[in-house]
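A single protein chain has been removed from this complex, and every other one stays in its place.
Presenting chain A:
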Amino acid sequence: MSTVNAALPGVFYRRPAPDQEPFVEVGAMVQEGQTIALIEVMKTFSEVKAEQAGTLGRFLLDEGDEVEAGQGVAEVVAP
């Protein structure tokens, strides 16, 4: 299992926009480099990407939570 960490501080979102579906649901397969969330800071949105392929085990944060740089945001279970 690997933890995906935030590269920068900000506010955590699982959706590309408030009225859209989440990038990925828990239990779904993700590819290496796939966008799984966004972090908003300084009026910019940075993509959070899976560092390895696998199943998205769980998110460690809820929509709209504040996140610190280096904090784990999701767990990916190797296939």
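In this text, contacts are C-beta pairs under 8 Å (C-beta built on N, C-alpha and C of every residue); 3 or more make two chains touch, one makes a residue touch a chain; residues count from 1.
Following the convention adopted for this analysis, contacts and distances are computed from a predicted model.
Its UniProt record calls the unshown chain "Biotin-dependent carboxyltransferase family protein", which is the correct pick from "Aromatic-ring-hydroxylating dioxygenase subunit beta", "General L-amino acid transport system permease protein", "Biotin-dependent carboxyltransferase family protein" or "Spore coat protein".
Across the interface with the omitted chain, chain A contributes residues 5, 7-11, 40-44, 46, 66-70.
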